[in-house]
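In this view, the complex is presented without one of its protein chains, the others remaining in place.
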Amino acid sequence: MTAPLLEVDNLSVQFVVGRGRRKRIIRAVQDASFSIGHGETLAVVGESGSGKSTTAQAILGLVNPSAGSVMFEGSDLLKNSSREMREVRRHLQVVFQDPYSSLDPMMTVADLIAEPLDNFEKLSSAARSDKVGELLELVRLPANAATRYPHEFSGGQRQRIAIARALAVNPKLIICDEAVSALDVSIRNQILTLLRDLQEQLGVSYLFIGHDLSMIEQFAERVAVMYLGRIVETGTVEEVFRSPRHQYTGALLSAIPTHHKALRAGRIILQGEIPDPASPPSGCVFHPRCPAATEICGTTRPPAVQTKSGEALCHHPLEIDSRG
Amino acid sequence: MTTVTEHDAVKALQFEPHETPSSNRKTEGPYRRLARRFRSNKLAMTALVCLLLIVAAAIFAPLLAPYPPAQISMENRLLPPTSGHLLGTDELGRDTLSRLLYASRTSLLAAVTAVGVAVVIGLPGGLAAGFFGGWPDKVLSRIADAVMCFPYLLLAMAIISALGPGLRNAMTAIGLVYAPRLFRIVRAAVLEVRHSTYIEAARTSGTTSIRSITRHILPNISSPLIVQVTVMLSAALLAEASLSFLGFGVTAPDASWGMMLGRGFGNIRTAPWGTYWPGLAIAVTTLSLNVIGDGLRDSLGRERVRPPRKARKSGGAG
Partner (left out) sequence: MAKNVAEEVEASSSSSPLLSVEGASVEFWTGSSWLRVVDQVSFVVPAGGRVGIVGESGSGKTMTGLAILGLIPGPAGRLAEGSIKFDGHDLAQLPPAEMRRIRGNDIAMVFQEPMRSLNPMMSIGDQIAEGMRRHWGWSKKKATNRAIELLDRVEIPAAAQRAREYPHHLSGGMRQRAMIALALACDPKLLIADEPTTALDVTVQAQIIELFRELSDERDMALLFITHDLGVVSELCSDLVVMYSGQVVETGDVDRVFDRPTHPYTEGLLQSLPKLGAGNRELGFIPGNPPDPAALPPGCRFQPRCPHALPICETSQPELLTIGDRQSRCLLNSELSLQGVGS
């Protein structure tokens, strides 16, 4: 058993907002643990305030965690100096959510894609050109895109450019931070298919962050569900989708709009809204909205219930095979 | 009804006719687009041509000037425009046209020097303050604020007294006075783009801060920067004119438009034309620069299109 590519252990990230009496501590991420193997895709799913994006930022070194460790290829990223971190970035790349703001409008596509190359390697102009051409082909964009500017491309095409850039220095892990959320549905699946093909071809791993469970089933192998900073359930996609154990996962799955009347019938509509991360509920953070909550849920942190492929932190986990 | 108005509709809109994305259209980079839009602005183009003519006149002054500018001729003092002296002569009988041409070199160069000094100080300062924030920003901003408290001419005169006479010192002084303004503008422009996703993306691509500033920030603030530099040139020109008029700028035997204006002012009753020509030169040049600046600003803003005034069916909000 080879060691996982990325291993996050008890990661916590806190933000302090305001000063003096108005100081509030926002626990954006609390005790998050998960791992990603080589050539594997892990989806981290949650709604607003779940801490999923903050987790990605912590891994990338864009925010400072307050506790925990992030082992990437055997060394702890959090202990890196900024120079060491910069070296790590060859192997750890990102595709951002908004294709319209993540590409510098004043640069040509070639310069955009080649930026990581320029940072890490000294290539001759011809070699650079060739590499750009290769990358464009990998993401199925025409070769003449190289001399054009981002504004000439549609959202889906821009994401391809972003993916090409991410692939430029052969990363081992790519973090897709809501990378397809801003795209039209028919284009979204194009990009997901492309990502999947690239994974097969190049053996790259993905940390896929999203809020939409519906596309995860076709795309990821494992999933971690987050709510208000905590990971409430983990497992393989097959298991979690067919047999969610955490009440929130069940509600999330049933909330997906669908034409399947049978699935609609069993829908759980949660009451209320996601609470303020600065004052999270006591005990189980989900209990105020949980349809199965009892007294213990408001006082004690839930135990980890082991499942076949992962675990769920719930006092009253759902029955196995509840979704059939 | 406040809810549903044209204002809201425009905001709800993400569609811009020109921004329809496609890989079929001709390549038009951001600079070309700017050039195209500027070219279609007739007023701005006229001003540009005007400015280029003035610059050409300055460059080719030795070829164009009918007389040496310093040639004194006491019997031809204060002549009105004649066939021999197209613009007349000054109080020492020197040909006004020739002096004007040579003076244009001085004045234009002075303006460029001043703006150059302002840029050399203000640009790196603004970039650092905007990009890094924290202490660099706090310290530099406070310095800039302090300098800007002083009325600019007084400050310039104070610096000149310290540095000594001469046009070069005078323009350095103007540059120093303008530097905080440029700093502020650069800083504001940097702050607008500092937190764009593409800057974050650059960081995750392994781009260092310095490289981010040169590769990403600078090109993206170049638009407001160009506009400001243009406007600043016109202000610097006026500043030089003011200083020279007051006697603080250029020293004899050099001439600048401001100085000519000052001298001409002394003889305004007997030979008013001595003030017309330098005055006109200053006015036309600054006006051209301002119009060009406006044209650039318009060309960089949202492209607004008005359809022809043919009869059209309803469509606009009622």
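As written, the chains take the letters A and B, and residue 1 is the first residue of each chain.
In the analysis below, contacts are C-beta pairs under 8 Å (C-beta built on N, C-alpha and C of every residue); 3 or more make two chains touch, one makes a residue touch a chain.
Everything numeric in this text was worked out from a predicted model, so none of it was measured.
Q: Among A:Q57, A:Q157, A:S205 or A:T307, single out the residue that touches the unshown chain.
A: The single option touching the absent chain is A:Q157.
Q: Return the single residue from A:A255, A:A278 or A:A292 that touches the missing chain.
A: A:A255
Q: Sort through A:A3, A:V17, A:A127 or A:V185 and give me the one touching the missing partner chain.
A: Among A:A3, A:V17, A:A127 or A:V185, only A:V185 touches the chain that is not shown.
Q: Given that one chain is not shown, which residue among A:N10, A:N170, A:S214 or A:Q306 touches it?
A: A:S214
Q: In the complete complex, the non-displayed chain touches which residues of subunit B?
A: Within subunit B, the residues that touch the unshown chain are 1-6, 8-15, 17-18, 20-25, 303-308, 312-318.
Q: Given the full complex, what residues of subunit A touch the hidden partner chain?
A: 47-48, 154-157, 184-190, 192-193, 196, 211-215, 217-219, 238, 241-242, 251-252, 254-264, 267, 269-270, 273-274
As a convention for this text, only the chains that are shown with their structure count from here on.
Q: Could you grab the centroid distance between subunit A and subunit B? Build each centroid from C-alpha atoms only and quote it in angstrom.
A: Computed value for the inter-centroid distance: 48 Å.
Q: Would you mind writing out the residues of subunit B in touch with subunit A in their complex?
A: Answer in residue numbers: 19, 21-23, 25, 27-30, 196-198, 200-208, 211, 215-216, 219-220, 222.
Q: List the residues on subunit A that touch subunit B in their complex, please.
A: Touching subunit B: residues 60, 62, 86, 89-90, 92-94, 96, 98, 101-108, 115-116, 119-120, 142, 145, 147-149, 151-155, 157, 162, 165, 169 of subunit A.
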